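Only one protein chain is missing from this complex, and each of the others stays in its spot.
The chains carry the letters A and B, assigned in the order they are written, with residues numbered from 1 in each.
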Amino acid sequence: MTVALIGYILILLALCIGFCTIGRGSRGTRYAVLGSVAGAIGLGGLFVAAGSGPQSPRLHDAGLALFAVGVLANFYLLKRYFDEVEGDRHVSALRRRAAGRATKNMVALAIILVGAGTVGFHFLSPWWWTPIASNWGYVDDTIIVTFWITGVVFVAIVLFMAYCVFRYWHRDDRRAAYEPENKKLEWWLTGLTAVGVAGMLTPGLFVWNQFVTVPEDATEVEVLARQWEFAFRLPGKDGVLGTSDARNITPENPFGLNRSDPRGHDDVLIEGAELHLPINKPVKVLLRSIDVLHNFYVPEFRAKMDMVPGMITYYWFTPTRTGTFDALCFELCGIGHYAMRVKVVVEDDGKYQAWLTQQPTFARMLAQAAE
Amino acid sequence: MNLLQQLREKPWLPSPGPVVALRDGSTFYLPAATLGLRVFFAVITVVFSLLITAYGTRMAFEDWRPAPQLGLLWFNTIMLLLASAGMQWARWAARRGDRDNLAIGLLGGGICTIAFLAGQLQAWRQLEMVPTFDVMSPAIGFFYLITGLHGLHMVGGMVAWGRAAVKLWRGLDVMRLRLSVELCASYWHFLLVVWLVLFALLFSGNDNLQAILVFCGIR
Partner (left out) sequence: MAYFIPTAPEDVPPAELGEVELYHAHSWITRWVFCQDAKVIAIQYSLTALAIGMVALVLSWLMRLQLGFPEAFDFIDAQAYYQFITMHGMIMVIYLLTALFLGGFGNYLIPLMVGARDMVFPYVNMLSYWIYLLAVLVLVSSFFVPGGPTGAGWTLYPPQAILSGTPGGAEWGIIIMLASLALFIIGFTMGGLNYVVTVLQARTRGMTLMRMPLTVWGIFVATILALLAFPALFVAAVMMGFDKLLGTSFFMPAIVEMGAQLKYGGGSPILFQHLFWFFGHPEVYIVALPAFGIVSDLISVHARRNIFGYRMMVWAIVIIGGLSFIVWAHHMYVSGMHPYFGFFFATTTLIIAVPTALKVYNWVLTLWRGNIHLTVPMLFAIGFIITFVNGGITGLFLGNAVVDVPLSDTMFVVAHFHMVMGVAPILVIMGAIYHWFPLMTGRMYDDRLGKVHFWITFLGAYAIFLPLHYLGLLGVPRRYFEMGETSFIPPSAATLNEFVTVMALIVGFSQLVFIFNLVWSTFWGKAAERNPWKATTLEWQTPEMPPGHGNFGDRLPIVYRWAYAYGIPGAPQDYLPQNVPPDLARVDELPEEEKRHKAAAGGHA
């Protein structure tokens, strides 16, 4: 909270300074500053209201009232400022010229600052992707390549634009160069862009090819989604998942397994609990939904795919790090979408086998239901 | 100048011919309304192409059952053919300035169109009577959707037809009617072609569409 508070104070301070700079040298500055202070107080009221929570309704209301008053005062003062400025028309040509030059420098500087701020934020901010826990390091590498190529272009364009504003700001005694087109320059730029694009696309397509090609030895794991939870099905002793159909779903048979399919009877069914996976073994995740679109995504694994009712989708990965990870639904699936999550545990093979033997099979569930 | 040449012009150079060419303000030698109608044809074409594509995609699923065949659709097709012919008759008459034949063509075309629309409604009812009727069956859903949309376009055409008919009845000069009749005729021909394609691919058994899909290597 204190960090946030310091942040707000900084923002408000910046706003005040901004208003002062803009209003510098004109008669209305006073009102501009007062206006920004009023706006700041109003915002402070909003924070108070937001921070108060349901326990203290009086503080909540007071904060909102302060907010309203602040905004109104802000607009009144801005209007006064505006009136003052309106009376400020008769400035000498020389002063206008000087003010213009200052504007030019400020604009060029602002453009550079936006570019520098973007790059600085990229490198300095603490928000970056979570450490990877699967074999998809190539995906991260492709992102890094893309960041570099596009970043260079971004910086180049921004700096060049700042230079243009600085260098070619208008003078009455000068005219722009008349040059309808420059085929050579344009073809060069097209060619360079094409090279850059190819530099991103080529690794992208290679990795995509890996992503869609499932290795032969991958174990199948089925994730079944319904509003708003995940369930899992693992192949039993025979190593094969039985067939299923949404039409078969009943309270006793929540996965809709085909009772006449013997391969399904030893399938391991996990409902309302976490999924365990053995480390360093490729997994083919079969995705199934019985109501609406869902998505099963563990950010540490970097791989996701939608679940579509009526069809079975898939992706594959190899877990490379033990730990407990959050799996979230990543496709809007209705009002409970944000709460649809489950945990995935990656562990070594011994622990995994121990866990696996404790899980119920389809045959056992049917037997329980029959009792 | 054709379009591609126009697009390659270097506009900053002085124009090669006279200072201002007479017609370089319009791209095609067409009345605006005709061009507007043609653009509209493009829009309708997209609508029905998408529907046919969706139909073809759906056909790939193994639970596909074709919609029941209705003999009535052959009758409707003939009606629409006649309607289109009537409109063409009216168009020729309008070009000659022949008022009587224009009236015959327009009226005949209109009556046949109404017969077509009535026939389509009847087809909807017949389909409901079929014992295997199931609204969940995609083929049947598509039948209602596509014939409905086509019929709506036909009804829209009838509004334009009605306006032309009223003008004729009020005794407006044939020459001033000519553009309306031309546009009506084009519209009818276009919707006839659309219907023939729909009929051939979707509503007379799915063999033709199947054959095309196989031919394109999709199936």
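Note that contacts are C-beta pairs under 8 Å (C-beta built on N, C-alpha and C of every residue); 3 or more make two chains touch, one makes a residue touch a chain.
Given the structure is predicted, the values throughout are model-derived calculations rather than measurements.
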### Task
Sort through B:Ala54, B:Met158, B:Leu179 or B:Val197 and give me the one touching the missing partner chain.
B:Ala54
### Task
Give the residue, chosen from A:Thr193, A:Thr243, A:Asn280 or A:Gln353, that touches the chain omitted from the document.
A:Thr193
### Task
Kindly state which of the options A:Leu34, A:Ile111 or A:Val342 is in contact with the chain not pictured.
A:Ile111
### Message
To test your reading of the contact rule: which positions on chain B touch the chain that is missing from view?
### Response
3, 6-15, 18-28, 30, 32-33, 35-36, 39-40, 42-44, 46-47, 50-51, 54, 57-58, 61, 63, 135-138, 140-142, 144-145, 149
